[in-house]
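Here the complex is missing a single protein chain, while all its other protein chains stay put.
We call the chains A, B, C, D and E, going by the order they appear; numbering starts again at 1 in every chain.
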Amino acid sequence: MAVVVRNTPRTDLAIVDQLGQYGVATIHEAQGRTGLCGPRLRPIYRPVRVAGNALTCEVAPGDNWSIHVAVELARPGDLLVVTPTSPCEDGYFGELLATSVIAHGVRGLVIDAGVRDVADLTRMGFPVWSRAVSARGTVKETPGDVQTPIVCAGAYVRPGDVVVADDDGVVVVPREQAAAVLERSRAREENEAAKRDLLSKGELGLDIYAMREKLAARGLRYVDEPGA
Amino acid sequence: MAVVVRNTPRTDLAIVDQLGQYGVATIHEAQGRTGLCGPRLRPIYRPVRVAGNALTCEVAPGDNWSIHVAVELARPGDLLVVTPTSPCEDGYFGELLATSVIAHGVRGLVIDAGVRDVADLTRMGFPVWSRAVSARGTVKETPGDVQTPIVCAGAYVRPGDVVVADDDGVVVVPREQAAAVLERSRAREENEAAKRDLLSKGELGLDIYAMREKLAARGLRYVDEPGA
Amino acid sequence: MAVVVRNTPRTDLAIVDQLGQYGVATIHEAQGRTGLCGPRLRPIYRPVRVAGNALTCEVAPGDNWSIHVAVELARPGDLLVVTPTSPCEDGYFGELLATSVIAHGVRGLVIDAGVRDVADLTRMGFPVWSRAVSARGTVKETPGDVQTPIVCAGAYVRPGDVVVADDDGVVVVPREQAAAVLERSRAREENEAAKRDLLSKGELGLDIYAMREKLAARGLRYVDEPGA
Amino acid sequence: MAVVVRNTPRTDLAIVDQLGQYGVATIHEAQGRTGLCGPRLRPIYRPVRVAGNALTCEVAPGDNWSIHVAVELARPGDLLVVTPTSPCEDGYFGELLATSVIAHGVRGLVIDAGVRDVADLTRMGFPVWSRAVSARGTVKETPGDVQTPIVCAGAYVRPGDVVVADDDGVVVVPREQAAAVLERSRAREENEAAKRDLLSKGELGLDIYAMREKLAARGLRYVDEPGA
Amino acid sequence: MAVVVRNTPRTDLAIVDQLGQYGVATIHEAQGRTGLCGPRLRPIYRPVRVAGNALTCEVAPGDNWSIHVAVELARPGDLLVVTPTSPCEDGYFGELLATSVIAHGVRGLVIDAGVRDVADLTRMGFPVWSRAVSARGTVKETPGDVQTPIVCAGAYVRPGDVVVADDDGVVVVPREQAAAVLERSRAREENEAAKRDLLSKGELGLDIYAMREKLAARGLRYVDEPGA
Partner (left out) sequence: MAVVVRNTPRTDLAIVDQLGQYGVATIHEAQGRTGLCGPRLRPIYRPVRVAGNALTCEVAPGDNWSIHVAVELARPGDLLVVTPTSPCEDGYFGELLATSVIAHGVRGLVIDAGVRDVADLTRMGFPVWSRAVSARGTVKETPGDVQTPIVCAGAYVRPGDVVVADDDGVVVVPREQAAAVLERSRAREENEAAKRDLLSKGELGLDIYAMREKLAARGLRYVDEPGA
């Protein structure tokens, strides 16, 4: 009794693409340290960065049938986000499926499971963040939900939320907050540029961030090595 | 009371080398989704692919003595397959052993344990699939069996079975089935080439594989987003 | 009630730099198979090698405050070694902190936790060995000890001990033993060069190391495959 | 910038208590195999079963401050559900906090982190499902959200959803579906009683569920052992 | 294309039952430290011990269909051994299946996956060794092989091999060796009884096993604490 939801909302690609100019760490901070997928998701090649609208897909363990269903709903600028109903490291996705989703404008894959054909996917420049690499294929016996809210590596993702992924991992930005998070990411980056300049000259974070007093208040003590 | 078995059978290198032209995922499918080592075995560099006759070797935890014994039994075209009697991530194999086995025609190493000197091994182009990288060396106190059937990362391997390994992992082909699996791998690849062509033009797997009716029979329902 | 210890001893950089010419596996053997951090610490890029004086820093889970404190104590040639009081994979260290420590002569980072901005750190050529990569940032609420003895990934490290790290992992050399370990590393390497030459010509370790008799004494038996 | 939401809805305790008469496995099936927390959450003693209204609480790693905040919002029949913003096994909760929440009618704790004082908690009969047992205490420096939707061990939980937990694990029932799931749990249990009777007499599932034809259609073949 | 093999051989129950009087550790030693399943398999209750003829069953991830097939082949004295084709912690087996296999004389379950209804199974006294406890149910879409050789938690098991399991884990005795292993287990136990007597009187293993000379030969040195 799986469900496929059509006509789900998406985030304006202009906003998606601008968010994609910021790193995952920056965006994660800019939205209050929320929305991060767990660090078990790693890119199959580096360096890499991509942003897209979440095209969500739930799969049974060892069964990739609903990925085929999801392809039909793909729109240019989508990023496929796949999660199994129970933990599985099988190779759900390979070069043939990549060929298929690329033809429909999908920009990459985030999957809390395994992928295969990673040499081909790397050569094709199709970015993937996965929990494992495994040649073990899957069956097509049990359909799962497509374009419904899912939990992927601990993050809650709804169709059309913005997903940004790079060497550091994967972050999900709720579509209602995408514009605001973009703004805060920009501000954060500018602020960091000023700090970087001071730090590269050797100034201390202790002074730039005025931490000394607060540290003393928390009981930090300086002592000298006994024999020094 | 360890045993070394001499004169074990091997698979014809002509077949081994042809199998080595196919990916691990393809061969795994071609032999009915069997024979795969678990995904904890990863290559130390990528891209990479190799095929060889299994030269099997069991080792005690933290003890690589029987690898030295195995070298004497190596024949050109062999691939060394090593498994510890209990899980261990120590560095059983490094640049000196690689120098030794290369001199005897060994093509690579599959080990459900750790390796070291990976910078050297990478520079030498000696392919290794391992569970870990660790500088921790091993002792030489307890010999293990050489050229007997073993379980390596969950796969059953006998001396002379064909082992193929690439970016996706490691697969074992029983020597009696090597020729048949080669044939089926070829057929599979040809079949996929036709599919790839259709998919790259945007045709859907749903249509190519005639899945729609079967999906409906399994209860898949399409609905529209409430607010759409 | 955290403590910062000033004026801790350091190892002579001449010795540190010479130790840095040997691999971690060699040094680990040369000091009697001790001092290795666990293999969960992996470099963010490869190939890589660095040696430095340990600048130790303990952090609370999800809190990188004391790293800022540590920067002030950094001296050229130091290698920052960070350990959390309980296991944590958050991204404690990124491009801004790297900019800061580089300005103070720090040569790299060993951390039994996560790092972020790994694309930037790789581009900057700042070597890092970590347990994870994670975009999840940290707070600054709880200071930890700086320049006190710590346990990092299972190894005991004191300020000013020599830390050498490469593709194989991380090893700690107690500062009192640094000169002696350097000497033994040299001797070991020379000994290995002779062995390498013999092995590359196809001579067997069984003969070079005179193992055959000892193996027989431990009960190793040679048999022929029944059907052979 | 943490938030505490007051006056969140709860599920009628009459329904909660009736759901608590069914096992987690039954309820999980009755709501279409959804809502299960991952199996890393285990009870500190067995046998055990409890049901309650979710009182949700997010905590920083190594910091249990917001649990103290949550206590004030507790109502009789609540079950405290705690999740850290990044994985942590520290002991967030012990005998003192248990004494406090029991005084406010809280029935148990589900936490994707560690607990301590488990000998006391067991003696007090306060049920806990946790990821770990750890004596390592936590600080009180960083507040987290209370009574907002959270992801706990992979399950999405909102305040006032019904949480049922037993020896098999933890399941979350969305409050809007609680009555319907109760009904389906009842029906399922009755259906199983009939099956149990047949099975205990030795009838085969193959026949009771009429599987033989479907298995043959999927290609299942029966053969005799060659030598038999 | 799954296969069910009928009329597979079994080990004489008289031998099975006598083997069941020895602990897993004893039997493991008695057969040369082979045949052990990995320690991830743990009993759902303790203390417990059982021995039986292996009734082997391979299952797809998240799919328990072939367990239903296996029931028909069960004979009194069998012990069901189940392994998934890729790692899975779902609850493949619960109280209904236990009711069914008990009716056919099955003595217990060894499964490298999850089980559920563990409160019921414990109450029924049906022994289970599993990798996990999970309420997550399975589907019935993909049959797997029954009564073929399998690898379970790293051990190679054939139908009719003897499986002995207790608080320490699970060991597999090849049926051809069952009688000999029984004999050696007996001898081992008698030998240990004599040792136990000496040890309980305070005699040292160093003396009983005459280890002192061998230890000195391996370089063991005794020193006194400097300040003592």
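A few remarks follow.
The rule is simple: contacts are C-beta pairs under 8 Å (C-beta built on N, C-alpha and C of every residue); 3 or more make two chains touch, one makes a residue touch a chain.
Computed from a prediction, not measured in an experiment: that's the story for all the values here.
Note that the absent chain touches B, C, D, E when the full complex is taken as a whole.
Of the candidate positions C:76, C:105, C:154 or C:202, contact with the hidden chain is made by C:154. If you put the missing chain back, the residues of chain B touching it would be 60-63, 85-90, 134, 136, 139, 141-142.
Taking the complete complex into account, residues 1-9, 65, 68-69, 71-72, 89, 91, 94-97, 99-100, 102-104, 114, 116-119, 122, 132-137, 140-143, 147 of chain D touch the chain not shown.
Interface residues of chain C facing the missing partner chain: 1, 32-33, 38, 85, 87, 149, 151, 154-156.
FYI, only the chains that are shown with their structure count from here on.
Most remote chain with respect to chain A, judged by CA-atom centres, is E.
Counting every residue number used by either copy at the chain A-chain B contact, under half are found in both chains. Centroids of chain B and chain E (each the mean of its C-alpha atoms) stand 28 Å apart.
Within chain B, contacts with two or more other chains are made by residues 1, 33.
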